[in-house]
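What you see is the complex with one protein chain gone and the rest in place.
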Amino acid sequence: MTQRTAGTGVRRPDVAMAGGRGGAPKGARPGRPRRRVSGRLRRGVLPYLLLLPALCFELLVHLAPMIVGAVMSLRELTLFFIRDWSGAPWVGLRNYQVAVDFDAPLGRALLQSFLVTVAFTVLAVGLSWLLGTVAAIFMQDRFRGRGTLRAIFLVPYALPVYAAVMTWAFMFQRDTGMVNDLLVDQLHLLDERPFWLIGGNSFWALLTVVVWRSWPFAFLILMAGLQAVPRELYEAAAIDGAGVWRQVRRITLPSLRPINQVLVLVLFLWTFNDFTTPFVLFGKSAPASADLISIHIYQSSFVTWDFGAGSAMSVLLLLFLLVVTAGYLVVTSRRRTADA
Amino acid sequence: MHTHPLSRLRRTWAATAALIALATASAACGGGTPTGGANDAPKTLTYWASNQGATLEFDKEVLTPELAKFEQQTGIKVKLEVVPWTDLLNRILAATTSGQGPDVLNIGNTWSASLQATGGLVQFDTKTMDAVGGKARFLPSALASAGAPGKDPTAVPLYSLAYGLYYNKKHFADAGIDKPPATWEELIEDGKKLTKGDRHGLAIEGASIPENSHHAFVFGQQYGADFFDAAGKPQFDTPQAVTAVKAYVDLMARDKIAAPGNAEYSANQSLKDFATGKASMLMWQSAATSLANLGMKPDEWGVVPVPLPAQPPPGGKKVTSLVAGINIAIFKSTRNRDGALKFVKFMTSDEEQKTLNKTYKSLPPVLPAQQDPAFSTPDQQTFKQILASSAAPLPMVPQESQFETLVGGALKDLFADAAAGRPITEERVKSKLTAAQQRMGQGG
């Protein structure tokens, strides 16, 4: 039973991420005897031809720039050299040494920003997932207004990022914002008007905005996943006398596991690399408590004009994300295999 | 049946592969251009104007007829783009990196040395300078803000601005204060008298990086602090600098003459507060147009130089403003160098200087144009005086833009602390400034 439900979720991670680990042979198999040689040749190259456009664009827009970026990280690319950066001196790994020298101020600032980002991402992903799951479970049964409610819930995700974040910035203003009006003037929860866009609270302001924006995505994906859970499972469980909570634990959550594996990963990567939200909310210089790594790197390269250092930090960040993602996929996939 | 699309695909791939190879190869070779600019496109120019008026559209309306005049005189068509301040430095950076930029552009004059160091701008040596009318036409202090000391200017001044202390005449009269403050001690005393209920003595743009760094510089000068030593090395956390920065933040933290809410101002809300009577004083660069736009009448405000300490601290200078303003520069990668020079000459001609500076309520850095009676209103007289006698250029070092970002950012944090009621001690100020200095990186 478990095996079947686990298999009914969105199956993409196996297929694409791990490149079809253990997948059954599909469709046309290369090497199958063909009638004509030219036909076989054509069949052989066909998948490559189909991939070509995607490959070209990926090379042009993602991979080539990344390699250029990695090369830049080995150079002293300060404002003296940006005009003709082939003239920038090679400094080997010095930019990396500076970035990871946690006793020195630059390294310490990077570490601090990294830790803030990790804490922020864990909270943001956790909360978005939780809200998404709760809402998806509550909206599993039909009730009046469900369709409308679903549409409403999806609005934050559908809004363009900058439009939504600017609205939040407007609401978070200390003297004239809606948030303080609500907390201080309407509900009298606080005596002092707190700041949200500067100082320590900016962390919570940012968290609110990001969760507001990303929980609908979790909701959407999980709702899709729940539609695939056969009703009979619940009916059988209900007849067996299982309560709501037991049904959720025994049926809903296990069926969602394959979806969760992907969802959490995607949310993690998007949140960790989010640039627009903190940038629109705080501008070029984010408060220390909300100094997410993307803003920090932006400042280290574009504002202080040291692209070598900025690239080195980006490469480190990329390596970190690669390791975490690979580790995450290995661990979660193994657990699923073991469960099955 | 499907060979056609596929072979097309293959051709696309071959073309793209060639492009990528080219791109990486030429990227590795850099985008170097012959120094000084070429002349192979003599009929057109691209001009990036900075945003001087209320909106980008307003600037376009102001500049378009002037550019038409230029086209009539020279036959050169100028393509205008007004670049918002938020994008301008990044756009210049991108243009410098790629060699693909405008022919002529406006720069904040405080960036002059930084941009000079990139080598992306045409240097105004004597010959080039003569082509736009000669050194003698320009106000010396403005020209000193157009490049590193001892080097040829990298731009010429276009609009000059200075900081002044704006005060609300009615508020002062109501509080029984007969004259605007000349010393900080007086300003604080007046500020306390003026601070009542919703109204505060002074409005501060506490989260604005450039405003903060400008005030840090002026306070620094007054307290004998130089943020860069003679060799151009950063020294942000000298005792003098700490005293200076603390004195500025204390206006909110200790003296409480600025509203705590000012700590998050970065979109010119302080201007608005002053115009709407929520604050009685404001330190700002040529605010007349903005104040009028915000509904204040010219006779409601007065403007005087920014105060000085009553007892001049050791090493302190009589500086009340930086030499603020906009310079006009020529990109080295221009393909119409002669046309660009003609255009710079046109923009700095007496007539254009009068028209444009009148519209923007700035001062012409061109001496003959200053004689125009339009620049002799009481406000403009004050600013002329400040620029002539008590204004100093921001440090003209390559790292100036980093200084603005880092010190301005440190002050933003300090204001946030002050607003939250945390005490602003010397240690706290020093640690912030030290951190800012250390982030200047290995380049310094």
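The first chain written gets the first letter, and so on, giving A and B; residue counts start at 1 in each chain.
Here, a contact is a pair of C-beta atoms (placed from the backbone, for glycine too) under 8 Å apart; a residue touches a chain by one contact, two chains touch by 3 or more.
Here is the rule we use: contacts and distances are computed from a predicted model.
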Please identify the absent chain by the protein name in its UniProt record; candidates are "Carbohydrate ABC transporter permease", "Monovalent cation/H(+) antiporter subunit G", "Aspartyl/glutamyl-tRNA(Asn/Gln) amidotransferase subunit C" or "Cupin domain-containing protein".
"Carbohydrate ABC transporter permease"
Check the options A:Val98, A:Val125 or A:Met223 and report the residue that touches the missing chain.
A:Met223
Out of A:Leu115, A:Ile152 or A:Leu190, which residue would touch the omitted chain in the full complex?
A:Ile152
Among B:Thr44, B:Thr74, B:Gln235 or B:Asn293, which residue is in touch with the absent chain?
B:Asn293
Could I get the residues of chain A that touch the absent chain, sorted low to high?
8-12, 15-20, 25-30, 43-44, 46-48, 50-51, 53-55, 57-58, 60-66, 68-69, 72, 131, 134-135, 138-139, 141-142, 149-164, 166-168, 170-171, 175-178, 180-181, 185, 212, 216, 220-221, 223-225, 227-228, 234-235, 238-239, 243-244, 266, 269, 273, 275-276, 279-280, 293-294, 297-298, 301, 307, 310-311, 314-315, 317-318, 321-322, 325
On chain B, what residues meet the omitted chain?
1-2, 5, 19-20, 22-24, 26-27, 31, 51-57, 81-84, 86-87, 90-91, 94, 97-100, 267-269, 271-272, 290, 293-294
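Please note the rule applied: only the chains that are shown with their structure count from here on.
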Note: in the complex, chain A contacts chain B through residues 49, 52-53, 56, 59-60, 64, 67-68, 76, 78-80, 82-87, 94, 98, 104-106, 109, 173-175, 193, 195, 197-200, 283-285, 287-288, 299, 302-306, 309
For the chain B and chain A complex, residues of the former touching the latter
6, 9-10, 12-13, 16-17, 19-20, 23-24, 27-32, 90, 93, 96-97, 99, 114, 117-120, 207, 209, 259-261, 263-264, 266, 398, 401-402, 405-406, 408-409, 412-413, 415-417, 419-420, 435, 438-443
